[in-house]
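One protein chain is absent from this view; the other protein chains keep their places.
Chains here go by letter, A and B, matching the order in which they are written, and residues are numbered from 1 within each.
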Amino acid sequence: MAILIEMPKLSDTMEEGVLSAWLMDEGDEVSSGDVLAQVETDKATMDLEAFDEGVLLKKVIDEGDSVPIGQLIAVIGEADEDISDILDDQGGDGAAGADETDDAAASDAAASSEPTPSSPDSDVVEDPAGDGQLGDRTPEPVPAGTDAEGRRIKASPLARRIAEEHGVDLSQVDGSGPEGRIIRRDVEARIEEGPPAAEPAPQPDVETPSYDLPDDEAPYESHDISQMRKTIARRLAESKYTAPHFYETVDIDMEKAIALRAELNELAEEQDRTKISFNDLVTKACALSLQKHPYVNASYLPDEGEIRTYNQVHIGIAVAIDEGLITPVVRNADQKGMTEIARETRELAARAQDNDLEPEEFEGATFTTSNLGMFGIEEFTAIVNPPNSAILAIGAIRDTPVVEDGEVVPGKRMKVTLSCDHRVVDGAIGAQFLSTLRSYLEEPMNLLL
Amino acid sequence: MADQNEKTKTDGTDEAGKAAEAATTEPQPSPLSDNGESEASRQHPWTEQSIDIPDGPIEETLSFETYPADQFEHDELGFDDDEAFDLLRSMLLQRRFENRCRQMYQRQKISGFLHLYIGQEAVSTGSVNAIRLGEDSIITAYRDHGMGLAMGIDPEDGMSELFGKRTGCSKGKGGSMHFFDHDRKMMGGHGIVGAHIPLSTGIAFAEKYQGTDNVCLCFFGDGAMHQGAFREACNLAGIYDLPIVFICENNQYAMGTAVDRAFAKPDLFKHGYNFDFPCSLASGMDVFSVNKAVGDHIESYAREGQPSMLEVRTYRYQGHSITDPADYRAEGELDERQSEDAIVRLQQYLINHDLATEDEIDALDDEVKQEVSDALDAADAADFPDEEAIYDDVYSQDDYPFIA
Partner (left out) sequence: MATLQFREALRAAMTEEMERDDDIFLIGEEVAEYDGAYKVSKGMLDQFGPQRVIDTPISELGFAGLGVGAAMNGLRPIVEFMTFNFSYVGFDQVVNNAPNVRYMSGGQFEMPIVFRGPNGAAGQLAATHSNSTEALYSNFPGLKVVSPSIPDDGKGLLKTAIREDDPVIFLESELMYGLKDEVSEEADYTIPLGSARVAREGSDVTIVAHSKSHHVAMDAAEQLAEKGYEAEVIDPRTIKPLDIDAIVESVVKTNRLVVIDESNPFASVASEITHRVQDRAFDYLDAPILRVTAPDVPAPYAPNLMDAYMPGADETVDKCLRVLYAE
C-alpha cells in the first residue's frame, strides 16, 4: 500500500519548501519518526519526519528542488510494490488528486446522491490499480457499524446527542436514513434493545487515521483494542506529535557498578534482603542526578503558561505486562536507600503484572526510565512519557573492548539514551544530566552516600 | 421682487394668447393650500388641460432676480453694528476650524471623508442669519461643518464628532458628513449626493401640515442637481406648495467636474423655472448678498407657501475632499477667486464703515483661533464611545433585544 509523502506546511507563512537534503535512500526501511529529509522553509531548515512504516520506494524530487505545500515528495510502500501508476498520475502538474476523467465521473456520481464517504485527509492512494473505476472512487453507502475502515459515522445531530446521553456507541447502530445516516429512531431502537452483548469500547480521543486494508479475503484475526492500548496510543502519539524530541546517548563504564552490586547482593543474601538489580542502581543514580538538573525533572504546561520543575523526584519505571505497558512510580527515589528502591520496584512490578496497581501507584512520575537490557537490546530510543520532560532508555551491559591507557582491554559498558522534550530540555541540559548520571554509575559508591 | 419671473404673454393675437394660456395650464390649487376642512375645498380630480394646440409659436419672457456682491449694506438688511461684526466672527470661526481639520487629518486624528468649506463661509453665515433659528430648518449635504458652526453647533462638539468622540454632536456615530442638531433644526449633514433633497420636502411638508409658518432651506451642490431626486423633490414641492427654498451652492465643481462641463444648461438658477418657481442668482462671495437673497426668498415665497430656487455662486478653495489636490483647476484660477474672498471683503467693509479697526479684527481672529484650539484640546481629551454604544440608536427601544 503506497503512502504519498507530500511537502508539509512547516511554518505558518510557508507556501513552498526547498528539499535541502535527503537523509535516506531509496530502498531504505522507514519507521515512523524517522527523518527522511530536511526541508528549508521561509524561516528555517526543518526535519521531514515519516509518520508511517515501509520502504522508501521513490524520491520524487531532487535535492535543491522547491515545491509548493502538498506536492508529492516521496512514496513509501512495500518493498516490491508497483507504484508506476502513482508516479504516472503525478507526472503532469504534480497534482495529488485523481485525473480529470475520474473527477468528472466522481462529480456525476455526486450529482445523483449525497457526497460519498471519502478520506480527504488520508495520504493513502485509494485506487492503487489506477484504473479509475467508478466503483473504487464512489463506494456504496457504508452502513454504520463497518467503520473499522475508519469511515466517518453519519448521524444526525439529534441522534448523536441521544446516543451520547444514553452511552450508545454509534458504531454499533445501523442507520436507516439516506446514505446510512443514523437518525433518532435508530438510536432509540438500540436503546430499546438494550446494550449489545459485548460492551463496546469507548472511542479514543484521537481521531483514527484511515487506511485502506489488505484484501478482505486475506485471513486475519480481530483483536479488541484494550483501554490500556488506547491510552498508550493516545498518550504517546500526543507526546510524539506535540513534544519535539531529541535524543542523546552516552556509553557508561559499568565495571565498578558491577563490582558494587556484587558486594551489596552478597550482603543482602546474608541479611535476607531484596537483591539489587542494575536497574535499581540506575534508578537511584537518576534520582540523585535529577536533584541536580531540575529541568530534566520538569513538565511543559502550555495551558498553565508555565514550565514546572518539581522539588520531589518520582521515578516511573516502565514495566511490560500482557496487555501492554505500565509505569509504576517509585516516589521520592532520591530519599530512598538502594534496598528500599529494590524492594519497592519488585513489589510494584509484581502487582503490575497482576493488574493490581492503584492509580496513585502509576501516576505522578516526574521522570521515567525504560530498560530493555534484559532482551539484549544495546540501545534504543523511547518516547517521552507526558507530562515528563525526558525519559531514559537503558540498554544492556555488554562486554566490549575498550582502550585503557593505550591498551585494548575487555570492558563492561552500558548505553543509555535520553529522549528529551525540547520545549523544556535543551541539548546541553540533557548532556549535563547524562554526565552526572554517568559519574554516579562509574563511581557508584557515591550512590550510597 | 414681486413681479419677478412673471410670465409675460406674447404680443401675438388675442386668439394666440388665449390658446397659449390654455396650453400652459395653470397649476391646480394644492390639496394642502387651504388646510381645507370641507369636501368643498377638495380639488376636482379631473384634467382641465387643453388638447387644442394653438397656431404659431408659444413665447414667454422670463426675468430672474440677481444679488451681486457689494450691493447691500448691513443696516438696510437689519444688522446693527455689533451684529455685522458677529457675521465676521461666524465666518472666521468656520475658516479657522476647517484649517485645523486639515492639520488634524494629517495627524490622523480625523479619518474618513473630510470635505472642507473654506471659501464658502458667506453662504452659511448669510443664510443662517436670514432664518428664525430653532424654528426654520436647514438641511445640507456632506460639506456641512460650516453650516453647523454657523447655526451654533459648539466647535468643541463639532471637532469631537470629527475625532469620533462620544461628546461629538452626533455622539461619534456620524463623523464629518453627518453633523446634526435637533434643537437648532440642523437636519444634517447627508452623505449621498442629492439624496437629502427629497427629505427637505418632507421637513417642509411637516411644517405646513402642522400649520406653522416655518420654512426649510435645502442646500445642495451643483453636482446634486443632476440627480433625479432633485427633480422629484422640486415637483413635489411645487404641487404641494411647500415652504422651502432650494439653494444651489454652486462652488463650480462637482468633485472634479466643472459645472459648465456637466450641465446642458449651466445657469442653474433657471432650472427652477421648470417647476414654475421664482428663481434668483446671488453672489456667494458677499455675506450681505447671500443674506438678502435668502431673506427675500424666505419672506416673499417660502412663508407664503411658494417653493423657490436660489443659485449662490461661490468657490471652494480646497479640493473636493482632503485627498484631492484639485489639479483640474486652471492656472491662476484659485488666486483669482480668492481675490473675491468673502472674509476679506467683510473685513474691508467693517473697516470702511468704521465698524471695526484692524486691531479689533486681529483680536477677533486671535479669539477665534483660541476657540478652535480649545475645541481641539477638548476633542482630544474626550473619550471614544463605549464599545456597547455600537448597538445604541439603531432602533428607538433601548436594549433592543433582536439585534443579533
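By our rule, a contact is a pair of C-beta atoms (placed from the backbone, for glycine too) under 8 Å apart; a residue touches a chain by one contact, two chains touch by 3 or more.
Computed from a predicted structure; not experimentally measured.
Chemist: Which one touches the absent chain: B:146, B:198 or B:284?
Modeler: Final answer for the missing-chain contact: B:198.
Chemist: Taking the full complex into account, find the residue in B:54, B:126, B:172 or B:295 that is in contact with the omitted chain.
Modeler: Looking across B:54, B:126, B:172 or B:295, the contact with the absent chain belongs to B:172.
Chemist: Please identify which residue in B:58, B:133, B:239 or B:351 touches the non-displayed chain.
Modeler: Per the contact definition at the top, the residue touching the missing chain is B:239.
Chemist: Quick one: which of B:121, B:156, B:181 or B:249 touches the chain that's been left out?
Modeler: Final answer for the missing-chain contact: B:181.
Chemist: Identify the residue among A:27, A:157 or A:194 that touches the chain left out of the display.
Modeler: Hidden-chain contact among the options goes to A:157.
Chemist: Over the whole complex, note the residues of chain B touching the chain we left out.
Modeler: Listed in rising order, the touching residues are 31-32, 35-39, 41-43, 45, 137, 139, 168-174, 178, 180-182, 187-190, 192, 195-207, 209-210, 228-229, 232-233, 235-236, 239-240, 392-396, 401-403.
Chemist: Could you pull out which residues of chain A are in touch with the chain that's been left out?
Modeler: Within chain A, the residues touching the omitted chain are 156-161, 176-178, 183-185.
The definition used in the following text is that only the chains that are shown with their structure count from here on.
Chemist: Chain A to chain B: how many Å between their CA centres?
Modeler: So the centre of chain A lies 78 Å away from the centre of chain B.
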